[in-house]
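The other protein chains are all here in position, but one chain of the complex has been omitted.
Chains here go by letter, A and B, matching the order in which they are written, and residues are numbered from 1 within each.
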Amino acid sequence: MDKSIKIKTENLFFSYHNNLVLKNVSVEFREHYISAIIGPSGIGKSTFLMTLNRLWESISGAAMKGKIKIQFDGEFQDIYDQSYSLTNLRRSVGMVFQTPNPLPMSIYRNVAFPLKLAGHKKKDYIDHMVEEALKRAYLWGEVKDRLHNDAFTLSGGQQQRLCIARSLILEPEILLFDEPTSSLDAESGMGIEELLVSLKEQCTLLVVSHYGDQVKRIADTVVELSDGHLIPVNE
Amino acid sequence: MNRSLEIAIAVCSWLCGIVLLGTVCTIIGYIAFNGLGTLKMQLLFGDINPLDALLLRKQVFDGLFPAIVGTLLLVILSVGIAIPIGMASGVYMAEYANDRVKKVFSLLFDILASVPSIVIGLFGFTLAVFLHKHFSENIYPSLFISSISLAFLVLPYIIRTTQIALENLPPKTRLAALALGATKLQNIIYVLIPKSLSGIISGVILAIGRCAEDTAVIMLTGVVASAGVPKSLLAQYEALPFYIYYISSQYRNTEELLSGYGASIILLVICTVLFFCAFMIQRGLTYRALYRA
Partner (left out) sequence: MPIKVLSRLNRMLERITEQLFLVCAVISAMITVLIFGFMVIFGLPLIKGGQFFHLLTQPWLPYHNLYGIYPMIAGTIFIASLGVVFAFPLSIGCASLISVIDGGVFSRVLRRVVQLMTGIPTVIYGFVGLFLLVPTVRELFLSGSGMCVLSASIMLAILIAPTMILFFVDSFESVPNSYMQAVDSLGGSKVQKLIYVVIPESWSGILTGLVLALGRALGDTLIALMIAGNAVQVPCSLLDSARTLTAHIALVIAADYESLEFKAIFACGIALYIFTTLLVVLVRSFRYNSRRGQV
């Protein structure tokens, strides 16, 4: 059965210092799908991801035109609308970066950090949520005995899974992955891929990748970014 | 952290910024307001014809001209002494010193940089006494002693900026000339120093500013309230910052007090211009140095 539309962009234009990177992009992404975004290096794939959680707004020289709507509870919400809170957006749309970026804290506090930002205080609740998130990220077994060690003592692959757990803890509906395995070795990369497929059930995933076989393995649909346009690719 | 605490913190930060900005504006505004009216030739030259004063035909007694000349001479002499010694020391630290020597010297230079200026002034005074007893009866606290003391004051700035400017050069720049057969010294003189020129010069300008504004050192080493344009290195002299200090406690009438404001404006403008130059040079010279030698 075809899933319903989760994200749609309408006439999206994006430029860095007056260089157009995205030209009139109108595309739709389905719910609970893994949609892969491919294309040559430096063309703007990461930029496109950042339009979906408005992270580009802290970069100087960047400008955007057009609309992006995300479906929450059956209704489409214009995420650039003044009345829609940025904090809420980023809690519903999580992001995992190319290079893992744990915060300078223990493993536990890294994963619990979004809860702290959201104002949760009850220790039992936090303990429970941290464990759930680490389990979903396939990391719990490896770290349950050293939750209070510094996050930087983990290996690259583990750090990436930590970042994924951290993004999962607020139960976002959408997850954005910017080349999640390109800084990892092959084995860790495979682990992340399995994890991504398992997350499909609860989230909608957008994955930027430049590994063709990775895309073949995990993606449900593929779009290609070329010359500023996002074009669906038929397998 | 709840929302109201967050808002309180943000408000406090903004308040700090506003308070600081307000304070600066008050200080500068107060001086400008009171002193602008006095900025005439009379402030500088008193009753003497400006041309006569500039050509040193006549002495100015109630004008700022001798103080300005004094400050100028001080700056030229002290920076003139400090630059060669400071740059040479900086080059040594960056290019020749081994780790142990570097550690020791670096500690000593840091200490020198934080010695209070009045203590350096005291040192200058004792130096004058020492030289008076053991070298020549003619040596008293004077322009000569003050210049040396001020040189001590700003030496650490020049050493540090030279050292850091040289050390921050990218490895590629360091190796290019050496690979073509240049000696270490040739590399330093023809490549490294020109490339770090902007850093070095901003250090020099910092030193100039420091010499122009310092009061504590010169108070102990030869500055006086009234001496006219100094006739020799061993003479006493006047200086702008000391004039301001002296007037603040010894003014006899409103006119003299207002001249203090006028002097403050002049000193402020000098220091601001110097800061601005340093800033512009840092931006501009890096650009030019890449295209010249």
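Observations, loosely collected:
Methods note: a contact is a pair of C-beta atoms (placed from the backbone, for glycine too) under 8 Å apart; a residue touches a chain by one contact, two chains touch by 3 or more.
From a predicted model like this one, the values you see are computed outputs, not experimental measurements.
Interchain touches from the omitted chain, evaluated on the whole complex, reach A, B.
Which of B:Thr26, B:Asn168 or B:Gln250 touches the hidden chain is settled by the complete complex: it is B:Thr26. Here one chain is not drawn; of A:Ile38, A:Met95 or A:Leu195, the residue touching it is A:Met95. Only one of the listed residues, A:Asn19, A:Ser41, A:Ser58 or A:Ser83, touches the absent chain: A:Ser58. The chain not shown here touches chain B at positions 1, 6, 9-10, 12-17, 19-21, 23-24, 26-27, 30-31, 84-86, 88-89, 91-93, 96-97, 99, 102-112, 114-123, 125-127, 129-130, 152, 155-156, 159, 183-185, 209, 212-213, 215-216, 219-220, 241, 244-245, 248-249, 260, 264, 267-268, 271-272, 274-275, 279. Listed by residue number, the positions of chain A touching the unshown chain are 53, 55, 58, 86-91, 94-95, 97, 99, 101-104, 113-114, 116-118, 163, 166-167.
Everything below uses one rule, namely that only the chains that are shown with their structure count from here on.
Centroids of chain A and chain B (each the mean of its C-alpha atoms) stand 54 Å apart.
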